[in-house]
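The structure is given below, and queries will be raised subsequently.
The complex is shown incomplete by one protein chain, all other protein chains being positioned as in the whole.
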Amino acid sequence: MTAGLLFDLMMALAVLGTAAWTLAARTQFAAVIGFVATGLLLSLVWVRLGAVDVALTEAAIGAGATGVIILYVVARLRGGTAEISAATPSRAQRALAALLAVAVGGVLALAVLNLPDPAPSLAEAALAGSAPLGLGNPVSAVLMAHRGLDTLLESVVLVFAVLAVWSMAADHRWGGAPGPVFRREESGPLSLLARVLPPVGIVVGIYIAWVGADAPGGKFQGGTILAAMWILPWIAGLARPPSITDWRLRLMIAAGPLTFLCVGLAGFAVADGFLSYPPSFAKPLILLIEAAMTLSVAAALACLIAGPPERRLPPESMAADRR
Amino acid sequence: MSLLLPLVPLVPLAMCLALAWPGARARVGGVLWAAPVPALLVALLVGQVPPLVAEAGGLRLTLLLDLPGALLLGGAAVLWGAAGLYARAYLGHQPRFAAWWLLTQSGSLGVFIAGDLGSFYLAFAVASLAGFGLVVQDGTVAAFRAGALYLLLAVLGEIALLFAFALLAVGALGDSIAIADVVPPLATSPGGHVTALLLVLGFGLKMGLVPLHVWLPVAHPAAPMPASAVLSGAIVKAGVIGLVRFLPEEGAPAGWGSALAVFGFLTAYWGVVAGLAQRNPKTVLAYSTVSQMGVIGAVIGMGIVLDIGASGLHAAFYALHHMLAKGALFLGVGVALATGRGARRWVLPLALLLALGFGGLPPTGGALAKAAVKDELGADLVALCAALSAFGSTLLMLHFVRRMMDAAAEAPDGRATPGLLGPWLGLGVAALVVPWLLLPWVGADVGKMWSLEAVAPVLLGAALAWPWRRWADRVPELPEGDVLVLARRGAAPREALGRAVLRFETMFRPWPAAGLSLLAVVLGLLAAMAG
Amino acid sequence: MTATTPGGWLLVLALTLPAGAMLLGFVAGGRHAQRIALGALAIWLAIALAVALQVQASGAPLAYVIGGWQPPLGMALRADGLAAAMLLTGAVVLLAVALFGQGAYDTPRGAAETRAAYAFWCFLPALAAALAAAFLGGDLFNLFVALEMLTFTALALACLDGKPSQFKSELRYLLFALIGSVLYLLGAGLLYGAYGTLDIALLAGRTRADAPTMVAGALMTAGLIAKMALFPLHFWLPPAHAGAPAAASALLSGLVVKGAFVLLLRLWFWVLPAPVVLGGGTVLAALGATAIVIGSVVALRQERLKLLVAYSTVAQMGYLFLMFPLLAAADADAASRAWLGGVLQAVSHALAKSAMFLAAGLIAVSLGHDRVTSLGGAARVMPITVIAFALGGLSLMGLPPSGGFTAKWLLLRASVETGQWWWSLVILTGGLLTGGYVYRIVAAALAPPAPGCVARAVPRPQELCVLALAVASMLLGVLPLYALGLVRVGAP
Amino acid sequence: MSGTDILALAACGLVAIGLYGVVAQAEVLRKIIAFNLLGAGVFLLFGVVARRGAAAGLAADPVPQAMVITGLVVAFAATALALVLTLRLHQITGAATVAEDPPSGAAPDPASEP
Partner (left out) sequence: MSVVIGIFSAVCVLAGAFFFLAGTVGLIRFPDTLSRVHALTKADNLGLGLIVLGLLPLASGAGVALKLVLIWALVLVGGATAAQLIGAAAAKDER
């Protein structure tokens, strides 16, 4: 028991240490590295907390995808030191900020340590509730059924985000493909990776999404991997992303929430109401939604990472430009 | 019978709405004079019209007609009708003007029969706000400036009244908002003084009690002639009926009667002094209105002090005369300007008669009005004050006549059309005669108007008017709205205060300050929640 | 135990219809997106009306248990009077803005899809879905997702013009709003740890005044008021709302900030225990009072019309916080009045402010600038717009017969009745200052045009949309009181 | 003090670090990173709550876990949006902070808007 305690203590100190180092890092690049390291340490902490599903998500999205996208922006920001030093808060302000932040953290700690014991829990209810659905992973059951509305809205939020990102584009770039122009590399390590990795990665992504019904994994984790596999050839210049006005890309992004919505509304007819599943078809329906959602998460994440269109495709290539 | 009451405000309102149809536009414009006819009928039926109480959505609306209300309603109806006739000849048919006219009229007439806080406020607000349209009718820069000032102070008055009414409604027993229910507890309720202050502010603004009178000499002359007549004649009376209804002698908290009386006399004198230094005849008339409203304020105030039950009626009677006479004088200015030098023959006699009536020359209606308020203003020092004010009024009104003749002399000669002459003559005769007809209801002692102390001020004023002719041109002209100049001087500290607030707000705009505030709010809220 | 009530399916429809419309518009794009959005918003208004009528008729809140899974494991949608009233307000404003937006964001037949139009027509139903989620949600975590939906929508709408100057203020808004959301989420986590559920109805009456609850309350409140721009957390609002295109500003100031308001009410008067509310309410009201005074004075000194209107939002949001200590008072009648007044203020401000922002936008388009000092001639070219602006201003000032009057009157009365008369002084001062800045605009617009000023005429249909909103805020005041009883259904 | 308590304190520490970062750091990018640290702390707190609710043979309460997964995705979308705005701001104006522009002449001119 003490070994576990020691491990927890070490993990806690490591997480806080890297987090503090992230803030103090001299360059933005170093800060991103610190952030990704913190994220990876956190996924270990999640395993310690018995939440393997979250650990996977944290690694894939919290550290991985977030790290990638921040890094990608860091690489494109230049200069502005005078502006930055002018905007940096004074020493007194920073001291006050530290004081207040520690105070808030302190009262928070006080509150957390005073949470009731034994803790209230829905574990039993969730376990009982996931059995009739035929799902072995109660987290997936909560996501798809009991708190299905959260997941539905969250998948809609992803579409909001993609649309918002696109709408930041310059007017004359509308109709272009997401992201900046990447130089095509015929040879070289990136090109090799972009050719070798996707076949394996796609299998792994689909596997993780598939296994989510019964074991840790699911659409978000799998979708993230698929998104990475899709972006890789773009970055290597081996493939062109589709135009943002291409309805097939848009349908891919919206397919998940649309399917979820349709199945949910169908519940009025075939089961007892919105977002309820007929007992005999629960698992197939959920898998159908999961499949559509995996596709949508992959497409949405890829578009979010790539950013708004920064180039305009020649008109003739727009139609033929599907991978 | 009581169903006639809603017609008073609704007929002008319906006519106003009818203006929206292009087909009905010309027809409505032609019968502008007819809009106040129901009001006149209702006023004549006083005593036979029971109050009308309507329940709507938990709100009880009351319309009622009592004697003071009927006097004012009838007078206002006559004035609106005459001015409406006059307007057609004066302005021709202008749909926009007609719309503002009818809307203002609806509120102005409605306020005299409103029996609860809600409908009173509504009518009062409509009359005040729509009056803006009449002020800016000419579309000149000066008119817009006057209109802007008018709107500002009207809205300020509204706000003061709103809060007074809120306090009244809270202080009332039960949920009733009838004036009869909310006013009596005022004298004893803890917030009584604040309420009374807000009421005096709101109604005083409308009446033009010093120093709240600044808008009146600016706005009234800016409007076209018939609009000036109703603004100065009818609309200011919304303030009079307000004081009569909300500060009755049994309801006012202690001290407010004498305060009102003091301010009333101050206003009466100030109006005279400032008016004597004016060149524009319409401005002189506007100052005369200020002065007369001061007298009415003093009447109501002394009524409270002396606990005279009928003082509301007396004040209304006095106001009725003012309505008709002042309306006739304004219309007369228009006639004089239209006839040029011919005005000497046409306009002068009636104008002189009406002018001296304001001083109390028997046997004009004005003398009767003065006699009617002898109960309030007839004793000791107050009598002296009243005599002084009568003297001042005479002087001011003769000054007006002279200014009007000067202006007419410069205008091109012409002939006034019957459309102008008729309403003016009618109104003027009404001002002389109607008070006599109404005497039985008011019960003034006619004999008192022949007394020396009533006649002496008029004679003295008339005697001094001649020398004033000489001096008047040497007195520097006072800017319209006199003490407004002082208000402008107060702008500097206000400016500094505003800048300080802006600087304070700017402190919270940078990101770090906002972030720190957020953290501080978390901790502050927590501290407050933990007690 | 929550049970699905008759008509509960309306709530599902209110949420899913705009969400589905947004997704379909997203896929179809161009002209189709516009048609889908207009159609969906019209139907949405009908649904909101049906919900309000149903709540009014039954006198009890509507509820729908999603998927038949009872809270605490499952979640429910609920519509009490507050939700129904806000939903209806949102539907009216959104439809009016959509009709207004047909002027600027029209995609003619055969024309290529443009960025701004596509984003506009997709985000209108998106905002409807986000509002429905925020008003109807019965679960604190689900409401977090709704908050984020609102944030994203607001951001995208504000950036519709693609103006460089807008990006910075929007980034400030986004970052601050995200911090607010995270603080809210933090509090929600603590509440789950303490009570094992985030269902509002289940939490109601069960919470204790202990450390986790109070810390959660403070964190969530701070997060929400950051999103409502309560002084001193208001810095992001004026530039963000003033810089956005008119149609977007109207939605941001009118509706988006009200989403967080409804959440705050749910948190304070359903979730938090009475002693906590009693202690904290005064702080909120004090901040609100400061916001009223400072926001109004700063608005009075603005040189730009849209910034002035935006600062007026800062001030008007302050009124919403005056109800907190009044509701906590012992006097049940006064508390009920304060509740009605506060909710009515939110509704009337939504209508009036959206009208004023649209009017300000039209004025800016017509004159080519929005400098307050040179608005002369505006009233001649577009009298309807100026009248609409003035009507909206009357409502903000609290002059009868506007909705703002009823709201402020009720708050005033409640403050006097509960003995907390000092709030009435704030209401009075705020009304005067509001009168000041509204007067400044209206007087400037009524003035004759400056020489050399060329004002373009604006499309009549757009003017009528603005007028409709302003008149709606007026009609609110003459609504018979029994109709306002809707707001009392299910009140705390 | 159990292991979960230690991790709970780590969560509080992360929240404090994140709060300090978002308030006191100048560059937008660092603010965004700090925001993600803050978010990580909040999610970790959910993890602690979930762990405390371990029951019925499950290592942790699945409901908070589901919330964290939802929250992570939403936070990612928010981060992506903030980053895109940062990048666009930088591309157009060269700015790397959200410090307020000097007040003179910086007020947006809405004349050009529809």
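We call the chains A, B, C and D, going by the order they appear; numbering starts again at 1 in every chain.
We adopt the following convention: contacts are C-beta pairs under 8 Å (C-beta built on N, C-alpha and C of every residue); 3 or more make two chains touch, one makes a residue touch a chain.
Quantities reported herein were computed from a predicted structural model and do not represent experimental measurements.
*Asks:* Taking the complete complex into account, tell me which visible chains touch the one left out.
*Replies:* A
*Asks:* Considering the whole complex, which of A:86, A:99 or A:200 touches the chain not shown?
*Replies:* Of the candidates A:86, A:99 or A:200, A:200 is in touch with the missing chain.
*Asks:* So which of A:9, A:127 or A:190 would be touching the chain we can't see?
*Replies:* A:190
*Asks:* Touching the missing chain, which residues of chain A?
*Replies:* Residues in contact with the chain left out: 188-190, 192-193, 196-197, 200, 204.
We adopt the following convention: only the chains that are shown with their structure count from here on.
*Asks:* Let me have the rounded angstrom distance from the C-alpha centre of chain B over to the C-alpha centre of chain C, please.
*Replies:* Between these chains, centre-to-centre, one finds 41 Å.
*Asks:* Give, as an integer number of Å, the spacing between the C-alpha centres of chain C and chain A.
*Replies:* 31
*Asks:* Chain A: which residues touch two or more other chains?
*Replies:* Counting only residues that touch two or more other chains, chain A contributes 87, 89, 93, 97, 100-101, 104, 107-108, 112, 115, 119-122, 126, 142, 146-147, 150, 154, 157, 160-161, 164, 168.
*Asks:* Considering chain B alone, which of its residues make contact with at least two other chains?
*Replies:* Each of 509-513, 515-516, 518-519, 522-523, 526 in chain B touches at least two other chains.
*Asks:* Residue numbers of chain D touching chain A in their complex, please.
*Replies:* Going through chain D, the ones touching chain A are 2-21, 23-27, 29-30, 32-34, 36-37, 40, 43-45, 47-63, 65-70, 72-81, 83-88, 90, 94-99.
*Asks:* For the complex, which residues does chain B have touching chain A?
*Replies:* It comes out as residues 511-513, 515-516, 519-520, 522-523, 526.
*Asks:* Please give the residue numbers of chain B that touch chain D in the complex, ascending.
*Replies:* 509-512, 515-516, 518-519
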